[in-house]
Every structure is written in structure tokens, then in C-alpha cells.
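Quick one: the structure is below, and I'll ask about it shortly.
Every protein chain except one is present and positioned as in the full complex.
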């Protein structure tokens, strides 16, 4: 029951169709998930901008490998309570090699952090001076 | 301005002192941060239980390396808005080798995920059938 | 799959029926959405109090026009991850004249703010003295 | 007590200095707040990208006026609990003309929405079929 | 570093002064905390409305005793990451008799719930039909 109906391929504007072609080429798969179809329905320019940002942040080679990036994405999505994002990035992480042991460890860390986050907030723990930026900079 | 005053070493009960000794031995450092000092003030049994869980989840060898675990911890802490936890785990991740490039990539992923989480929620994007558990299980 | 079953018109107490009559009169529509039907099932007094507050905050003339109010409501609901509220207030904003361009801009701002919120929290950016209350008061 | 120390003007790279010059020109003010100084310390490329996105979303003329945009930004920042962002965008909204009456109305709507968000979540109110995307599309 | 400067007693309007008098009479204490002083600075009408609601919800005799009400308030405030509210309601709960054992149990439940909340969201656990409203209604 979406607030914005995801578009089928036949309903795309030329600009959106170009983004979809890039999604397919980048991922090496014909499947384009509903997030992009909803953005296409909302606004072509936003579709282009968000995809460009995601492509850059998630697929350009860097210091973090692709699977680590997906697990970080899942962690944020769980903490923000975004069900769609949990589904899509869990699927993506599995496709990139997240096995059962890694998934269990990932969820154990997310669960632990959620717990200690709550405790630190409840006790209003004062930040240790050792954690100041100056002390960890050269 | 904490709600629970962190304890100094001289104020610890024997049970709490034993946990502090284990923290020091496990980390190979004399520094014990305020989170544990606050828990010691709150309840010895909880101190023991939370440390035991953190030690197990964060330090026992497994499928994820220690630095990846810290970055996942940071991601959850940022999304939950826990300032203390962001400070302590950023320091921990740097101590475990998170360089400037990795930190920038980590924050870029957290920022991107926060953005797409909001968009998916705002558009109430329907979960694609391809993301169902059944389709990613053997 | 609610935890509190929304009531039909025939199940209302006299007090709840009076609130429903005011909702219909205020909105000029016979449709009463499930939020009010659920509150009617939970507690007549809370139904009356919440409706009174919403009627006052959202419909009494003031400095902000009705559509701006609905867009602010959507922004909060997205950030809080309340799917029902996103649906109901998106429908309300569209009924009050939110066109496609406005909706795209609204979601772009929500997405941007979610992103910079995360970055400010992750970097623990210190508040500039220029932003203190004293400096922006006469 | 930041995790990333904000940079002074003398510490900027040429790329960051160019972004700062654009911030100053766009805003017609010499003041550059700590959020940008922290991003400059973290990563030049991210500074450039985030500023570019903010400039586009917040300053390019569109369907929503600048003050409405700032109020939506505040609403998201409050709901996400980002103290820095609440400070910076409250100051920005006041500079763009948010008077006392508007600010009171803004906070009343944010408070009301936070309350009804919680109630809708607690009662798991089922989404009315009237709020489906199909029914609000032509 | 507030965005709205809390008012001193000498700065109150007659309407705000009347609310302060009622706060003092209701609580049997001369101390009025900054939350009310900030609301007095923002808007007299909102001060009156929010205090009236809090007085009704928190102090009128009902099915829940005053200490239980404060602990529920703390639980929400921790989960929402509201540092001010955690401070004020922890102090209130202690003043109403929350001893060290109760506080430890309260925080243990909040920590546990935060953890299982995250796990349920991460696994997208389907709601059991046994938990439907119909099955728990007469």
C-alpha cells in the first residue's frame, strides 16, 4: 500500500529509462527493485541524483569492500526501522557473499549496540576526555 | 552531567573490580572508560552481564574482523543518536586501524543509508517479492 | 493486524459519536479514518483530547497555512518511521493542494536532512556560539 | 568534544577553500558554521558533494519558499534528535523570517505529530484503503 | 546552549505566572524546572496546554501508580534519545521512591527491549496470528 505507485518499465520517461539502464548495467542484472520505480514516479531528477550518489558510495572501489558496505547499510537501516531497506540490503549482502555465520554476527553486533546505546543514554554517561578528537589526531 | 555518577577504582565492589580487571586484561590497557564506571555504579550484576556479552560479541574470533565490527557498531550508534557511543567506538575503530579514507567512506555510507531510509519510508515502497526469505534460502 | 480493533460507527459510545460528528463537520467529509476509530476503541477521553488538540493545532488559522502544516507533519512522521501517519498525512497534504513538484521537494528536504543529521551526529559537531539563543534574541 | 576537529580557514585544502568561498557567496555572509568545517576535516570530496546537494535542495527556486524548507528541516532534525541541526536550522529559519508565532506553531505541530505517531504505532492502526496511492493518482 | 532561553520568574507574563503557580501547588515545591521556563519563553498558550496535559496524565489518580508512570516516561525518553527528559524524569522517579534495585531493573528492561526490537526489525519477524486484536478481545 504505497503512497507513490512504483512505475513499470513502460511508464518511464526517457530520463528515468536512462537511469534504469545504468542500474542494470552497473549491477549486471535485469532486475530493478521498487525503490527506484517509486523514485521514478516521484521525480526524475531525484531518481538520477540518488542513484548517482548510491552508485558512487557503494560501487566505486575504495578502502571498504562491497560486502562490508552492505553490512553497514543494514546496520543503519535496522536502527532507523526501515523495513524496505532491511529487506533490500539483506538480499544484496547475501548476494555479495554474506554467509549464515556473518549474518548472525552482524545481527549480534546490531543487537548489542542497540542495548548499550540505550544504557549510555539512560545513564547520561559523560564522554571520557580520552575520546576527544584532539587526542586521536596526529 | 550524568544521571548515574561513574565510579572511581577505589569505589568498586569486589565483583565490579573483577570485571574491571577482565576489561583491562582483554584490552591490554589500563584505561577503563566511563560506560563501565557508570554501570558499576548502577548494578554489579548488569555490569558483569553487559561486559560478558560485549566481550563475546566483539572480541571472540569469528567471520567478521574486529575493525568491521567496530564500524558496524558506529553505524548503529549514529542512527540511534547515542553521542557517547559514537565517541567511544570511533576511538576504538581508530585504535584498530580505521584510517581517514575508511572513516570518510563509513560516514558516506551512513549518510546515504539515512537518506534512502527516509525516502523508502516516505514513499512506503512495497517490498519486492525477490527479497522474501524463501528466495534467498537454499 | 491491529492491537486495537478500529470501531465501526454503530459501536461508538455517545461521547465518541460526538467527536466523530465534529471530525465530519470540521473536515466537511463523511470519511473518518482508522486512527480515530482505534482511539475510540481504546479510550473515549483520549479520543476527545487528541482530536481537540489536533483540531486546534492543525485547523485554527495562524501564521502557517494548512498545507505547510501538513508537510511539517509528514516530515516528523517520516523521521519517526510511522507508516500509518505517512499515509494519512500524505493524503491530507495532497487534498490540500500538494502537487507533484512540492511533494518531490518535500521528500528531497527530508532526505537531505536525514543525511546531514547523521553526519552531524557522527562527527559530534560542536554547536557554534552564533547559534546560541542569546544571540538570536532581541 | 567532537570526534572530528573542525578546521580553521588557514587549514583548508584548495578544494575545501573553494567550497567555503561558494558557501560565503551563496549566503552573502562570511560566517561558515562548524558542520562544514568538520566535513572539511573529514573528506574534501564529501564536503563538496554534501554542500552541492544542500545548495541545490535548499536554495534553488522551486515550489516551496526558503522559510518553509527550513521549517521542514527543523522538523526532521527534532524527530531525529540531532541537537546540532536543531540549533543551526533554527537560527537559519529565524534569519529567514520565522517569527515567534510561527516558531510556536511549528513546535506545536512537531509535538502533536510525535504524539500521534506514537499512538498510531502503539495501536498498529491499519492503513485505510482511501490512503492508497492508486486512489490519489489520476 | 538552548535555542529558546528559559525565563526567570520576573520575566513571566501573567498567564505563564499562573501556570507556574499551579506547577508549584501541584508538586508542593518551589522549584520549576527549565522545560517549563523554555515553554514560557516560546508560547504562553502552549505552556498552559502542555502543563494541563501533563498534570492530567501524570498526577490524576488512575490504574497506574505515580512511580510506574515515571518509569514508563523514562523508557520512552531513553528510546527517543531525549537527554533532558531522561534527566528530569529520573530525578522525578527517584523522588517518588525509585530505589537502586528498581532503577537497575528498569534499565535492564529498556536495554533488553532495545536489543530485541533491533533483532525483530532485522529479521522482519512476521506477526503471529495469536497477537491479532480480534483474538485478545472478548
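To keep things simple, chains are lettered A, B, C, D and E as they appear, and every chain counts its residues starting from 1.
Everything below uses one rule, namely that contacts are C-beta pairs under 8 Å (C-beta built on N, C-alpha and C of every residue); 3 or more make two chains touch, one makes a residue touch a chain.
None of the values given here were measured: they were computed from a predicted structure.
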Left-out chain, listing which of the shown chains it touches: A, B, C, D, E
Of E:17, E:45 or E:113, the one touching the omitted chain in the full complex: E:113
Contact residue for the chain not shown (choose from A:16, A:58 or A:86): A:86
Per the touch definition above, residue among E:18, E:45 or E:76 touching the missing chain: E:76
Touch residues of chain D, complete complex, unshown partner: 74, 78-79, 81, 83, 86-87, 90, 107, 110-112, 114-119, 121-124
Touching residues (missing chain, whole complex) on chain E: 1-4, 6, 31, 33-35, 38-39, 42, 50, 53-54, 57-58, 62-64, 68-69, 71-73, 75-80, 82-85, 87-88, 90-91, 94, 99, 101-102, 105-106, 108-110, 112-128, 130-131, 136
Residues from chain C at the interface with the omitted partner, ascending: 1, 3, 42-43, 45-46, 50, 76, 80-82, 133
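Keep this in mind: only the chains that are shown with their structure count from here on.
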Set of chains adjacent to chain C and to chain D: A, B, E
Candidate from C-D, C-E or B-C with the same interface as A-E, over half of contact pairs in common: B-C
A-D against B-D, pair bridged by the larger set of C-beta contacts: A-D
Per Cα centroids, the chain farthest from chain C: B
Centroid spacing, where centroids are CA-atom means, of chain B and chain E in whole angstrom: 27
Approximate Å spacing (C-alpha centroids) for the pair chain A, chain B: 19
Where chain A touches two or more other chains at once, by residue number: 1-4, 42, 50, 53, 76, 78-83, 87, 90, 110, 112, 114-119, 121-124, 127, 131
Graph class of chain-chain contacts, one of line, ring, star, complete, other: complete
